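One structure, pasted below without further comment.
All protein chains of the complex are present and in place, except for one that has been dropped.
Showing chain A:
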Amino acid sequence: MRIALFATCIVDAMYPETAKSTVKILERLGHEVVFPKAQACCGQMHINSGYMPEALPVVENHINAFDTDDYDVAVAPSGSCVASVKHQHPILAERLGKPELKERAIAVGKRTYELSQLLVDVLGITNAAEQLGSYFPDTITYHPSCHGMRSLKLGDRQLDLLKTVGGITVEELPEADQCCGFGGTFSIKNADVSSAMLEDKMKNICSTGASACAGGDASCLMHIGGGLSRTGAKPKTLHLADILASTMEETVTL
């Protein structure tokens, strides 16, 4: 398959390794990865902050970049960006009175997958060690980000993939389904509540004794990781893609 990578702005700029990991995994499976260079961002930050007219150029740019015949499916290593593409883009187009854009948004959304969705539902991956050669000899816990869990209904796809990585130990995270408190600009507009939510998330992560908390959204991980770093706690954060890309020969270190 020809798979278009939607890196997402935060991964592109801040966590390029995660995008490289995504490419590695897909190439390992024999697929061709393309990177539509016109892409920038899904516009979720603007939409969720209420800046709809300002979101429009960002959303239009995304749709223009991905509304092509140059690929079979698109994938992003982020549940919330994919949820934005699938659900928010059509609504924004409707709100701003752009029916044609709405149709195109729906079409792009249909072809866009979150990484674990693509791996499990489309590419039939059930065992990361066997099918992807994934190997990560350490103890992790896992935070399911809200948009993946609730908007995309990912269920246990990410966790199941992690559990089948070679050498890994996965400790269950207490109150895993609770939001980490990121919420985009919520984290600065309502910084106190956001921090209170983060505090509980960190407490739960630390209680597992894991070396790292894994997840499928770089933004939530930046939030959790930023808090852990500030408090001097031991656990690090690591993206699902980076763990799946890690192999016996080239093992990712924390």
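We take it that a contact is a pair of C-beta atoms (placed from the backbone, for glycine too) under 8 Å apart; a residue touches a chain by one contact, two chains touch by 3 or more; residues count from 1.
By definition in this document, contacts and distances are computed from a predicted model.
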item	value
Protein name (UniProt record) of the chain left out of view, among "Iron-sulfur cluster-binding protein", "Acetolactate synthase small subunit", "Molybdopterin oxidoreductase" or "Nucleoside ABC transporter membrane protein"	"Iron-sulfur cluster-binding protein"
Touching residue (missing chain; options A:Gly109, A:Gly133 or A:Gly183)	A:Gly183
Which of A:Ile3, A:Ala128 or A:Leu198 contacts the chain that the document leaves out	A:Leu198
Omitted-chain contact residue, chosen from A:Ile3, A:Ala19, A:Ala93 or A:Leu123	A:Ala19
Chain not shown: contacting residue from A:Thr126, A:Ser207, A:Ser229 or A:Thr251	A:Ser229
Absent chain, residues of chain A that touch it	7, 9, 11-17, 19-20, 35-41, 43, 45-52, 54-55, 57-58, 60-61, 65, 87-88, 91, 95, 146-147, 150-151, 177-179, 181-199, 222-223, 225-227, 229-230
